[in-house]
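One protein chain omitted, others in place.
The block that comes next holds chain A.
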Amino acid sequence: MPTPTKGARLGGSPSHERLMLANLATSLFEHGRITTTEAKAKRLRPLAERLITKSKKGDLHNRREVMKTVRDKDVVHKLFAEIGPFFADRNGGYTRVVKTMPRKGDNAQMAVIELVNEKTATAEAEAARGTKFAKDESAQQSTAGSVGDESVSDETAAGEAAPTTPEVGSESEDENKDQS
């Protein structure tokens, strides 16, 4: 039995749902942030992130795959020229959904879905130092997994005395700073 799609069903038919999600994705990439119902935002998030992943690959095949969903060529160009390269150093989590006050007319749960426009803390640190973390370098250098390479890169990291906070932890620290 196929696994059902996570989240609410939208519209009156599968084709209506596809159209609504495609239009939402187009608007999101066009404007960077859109206000919609929470159910729609939650359905849009995985779709939009898949499209961004395709745009990061950036070849003609992926562009055609994206064109299946986002039919506006200007938006697809923006996605491949600006949005995809911006997220080059972020592995997933390209969008953010924040709940807002319910809508006046029907009290529907509303949310703002936006493209994350900050760089990750690790990416900023790497840009400042001009180097990468030992674990990232070793992962890039040797997918073959030679033990000698890893030990060398570990030594270099120790020499630099680089802060090796994991991505998630450092992001939450940022949030704490902003609150003050």
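Note that in this section a residue touches a chain if its C-beta (ideal position, glycine included) is under 8 Å from a C-beta of that chain, and two chains touch if they have at least 3 such contacts; residues count from 1.
Convention: contacts and distances are computed from a predicted model.
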**Message:** There's a gap in the complex where one chain should be. From "Formate dehydrogenase, cytochrome b556(Fdo) subunit", "Large ribosomal subunit protein bL32", "Heme exporter protein C" or "Nitrate/nitrite transporter NarK", what does UniProt name that chain?
**Reply:** "Large ribosomal subunit protein bL32"
**Message:** Considering the complete complex, identify which of A:8, A:67 or A:98 is in touch with the unshown chain.
**Reply:** A:98
**Where the unshown chain meets chain A, residue by residue** = 35, 98-101, 112, 175-180
